[in-house]
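Below is one structure, written out as structure tokens; the observations come after it.
Note that this complex is displayed minus one protein chain, with the remaining chains in position.
Here the chain labels run A and B in written order, and each chain numbers its own residues starting at 1.
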Amino acid sequence: MKRLALVILVIAPIVISESCKREERAYRIQPPDAEVADAVPVTSFQVGPSTQAATMPSNPYENNAYALTEGQRLFNAMNCVGCHFHGGGGIGPPLMDSTWIYGGEPAQIFDTIIRGRPNGMPSFRNHLQDSQAWMIVAYVRSLSGNANPNAAPGRDDNMNGPIPPASIKKQPATQSSQPPSTVMPS
Amino acid sequence: MKTLRGQLSALLLLMLAGCAGNHQSALDPHGAQAYTIHHLFQLFFWVTLVIYVLVLLAVLYVIVRRRREEPAALVAEIPTAQSEKRSTVTVGALVVLTIVILFVLLVFDFSAGRTIAALRENSDVQIKITGHQWWWEATYEDPVAHQEMTTANEFHIPVGSVVRFDLESHDVIHSFWVPELHGKKDLIPGHPTSVWLKADKPGTYEGQCAEFCGAQHAHMRFLVIAEPRDKYNAWLDHARQPAPEPVFENEKHGKQVFMGSTCVMCHAIAGTSAGAGLGPDLTHVAGRLSLAAGTIPNNPGHLAGWIIDPQRIKPGVIMPQHNIPPKDLRDLLAYLETLK
Partner (left out) sequence: MTVPQTTFGSPEALMRDADLAQLHETWSRPRGLWGWLVTTNHKDIAERYIVTAFIFFILAGILAVIMRIQLAVPENHFVGPDLYNQIFTVHGTTMMFLFAVPIMEAFALYLVPLMVGTRNVAFPRLNAFGYFTYLAGGLQLWGALLANTGPDTGWFAYVPLSGPAFAPGKRVDVWADMVTTTEISALVGAVEIIVTVFKQRAVGMSLNRIPVYVWAMVVTSFMIIFAMPAVMTASGFLPMDRMPHVNTHFFNPAEGGDALLYQHVFWFFGHPEVYIIFIPATGFVSTIITTFSRRPIFGYIPIILSLIATGFIGFGLWVHHMFATPVPNLGQSFFTAASMMIAIPAGVQIFCWIATLWGGKPVLKMPLVWVLGFIALFVLGGLTGIMLASIPIDLQVHDTYFVVAHFHYVLIGGAVFPLFGAVYYWFPKMTGRMMSEKLGLWHFWLFFIGFNMTFFPMHLLGLHGMTRRIYTYLPETGWGMLNHIASSGALFMGLGVLVFLYNALVSMRRGEVAGENPWGAATLEWTTTSPPPKYNYALLPTVRGRYPLWENFAQTPLVSGLSTDKREVLSTSILDAQPEHRYEIGTDSILPLLMGIVTGIFFVVLVFTPWIVPICAGGWFVVMAIWFWIGTGQPQEKHKAHEYHEPRSPGEPGLSLGSDANPSPQT
């Protein structure tokens, strides 16, 4: 009996704290520093031995259910769907696969959104608050299954289209792909 | 209101209404439908009050005239059929009376329902209301396309005319309710519907969302401003105009701040390139009485606070916090103040 109580006392706080973080509605927030530009490498393809720092700012909204749903709302409202559709890609590259041209880490995606990228990704600097961008980052990662399925959004109230993020199988995000031109023909 | 009883009841209920001091009381009707409902309510109120008092008196009588002994000491008796007969007749009569009263109330109720339904006239003023989390979008419909006008949270209507509100929801279920004009109607996604209002006196009538719609359901209010027909027409003509170009330097800079920041991503200002429909239309925001769906008064101080930190006033609202440098903020406010 005592052992059972002990087990419960140990497990309960872990479960509760995980659940609290997942369900928290962070209405008023302090996102991490927005100036990540210089700190974020967009490719692991380097000259010589690897010297760039491995640490990047993390997304405070990772696995927060409210942020993921707001991210979904913003993804639609800011017309990300206009180029990326619901992750399948079209004019823009797909977001639901494991290939990330400019890196699939949260800080790299944030950088992509805020600064834009060549060949068509617009810059949203000043047109999106950092908190909004981080929420979109969290949602974008959920499109490739890289979000806790308990927090990821379910189906939306539209016609049946994309697989809801909570049902997507996880695609590990590779940091970046090598540009095709650097691959030696076999 | 011609009888003494009618006047007394109106007086009593108005006294109760006076306690509120707001313009949101169903006991203070100012519209045809609300009057009908109010009269029906008075009937129900007085009938049920009399019934209630009689029941209480009966119970009081029984208790007051009882003998005072211990229960076990009082021998239980099975009463005779004779003594039960009088009770049977009385209870039977009361049941019949209950049925009759209920039937009478039902008839009056149906009659009031028909009176209200008869007020669904064709109207030249048709307003499409779309409920959002947590604000109200209104489009004043017009057969001439370029005369359609979109606004938010404050709706002007002409006094004495029936106005049709077409109700739709953009996200979850809301409910459109102006107590002093009419009962409420739910806005359900997938079930567009209509409600007809008619204000009999000029005034500013407050409304509130009456179906729980999320974190800020408490602050989803709106105003219906009834004006004489000529003032209404003047307002409508003005509202159809696009926003004027800013004149002074700080206003122009303010417009640049608006276009260069997150504002333009969600809000529309007619006459500029800002055309987003995610948030309320701001073309004539300076002419409104309140902001944030009836939550805060419309003055520069409140507007500044709302822009910088809407989450403090309405935590959970979709509008994010902003980090605008003070000079930019002042110029932005100057520009917004030109949007009358």
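Just so it is clear, a contact is a pair of C-beta atoms (placed from the backbone, for glycine too) under 8 Å apart; a residue touches a chain by one contact, two chains touch by 3 or more.
Only a predicted model underlies this, so the values are computations on that prediction, with no experimental measurement involved.
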{"item": "Chains shown that the absent chain touches, full complex", "value": "A, B"}
{"item": "Selected from B:128, B:164, B:182 or B:267 as touching the chain missing from the view", "value": "B:182"}
{"item": "Among B:137, B:154, B:211 or B:331, residue touching the chain not depicted", "value": "B:211"}
{"item": "Hidden partner chain, touching residue among A:68, A:96 or A:143", "value": "A:68"}
{"item": "Interface with the unshown chain - residue positions in chain B", "value": "16-17, 19-22, 24-27, 33-34, 36-37, 40-41, 44-45, 48, 51-52, 55-56, 58-59, 62-63, 66-72, 74-79, 83-84, 87-88, 90-91, 94-95, 98-99, 102, 105-106, 109-110, 112-113, 116-117, 133, 171-173, 175, 177, 179, 182-186, 188-193, 206, 208-218, 221, 295, 315-316"}
{"item": "Contact footprint on chain A, counting only the chain that is left out", "value": "1, 15-16, 19-20, 22-25, 27, 65-66, 68-69, 149-160, 164, 166-167"}
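Everything that follows uses one rule, which is that only the chains that are shown with their structure count from here on.
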{"item": "Residues of chain B defined as touching chain A within the complex", "value": "189, 215, 260-262, 264-266, 276, 278, 309, 311-312, 315-316, 318, 320-323"}
{"item": "Residue ranges of chain A touching chain B (in the complex, touch as defined)", "value": "25, 27-29, 70, 73, 77-78, 126-129, 131-132, 157"}
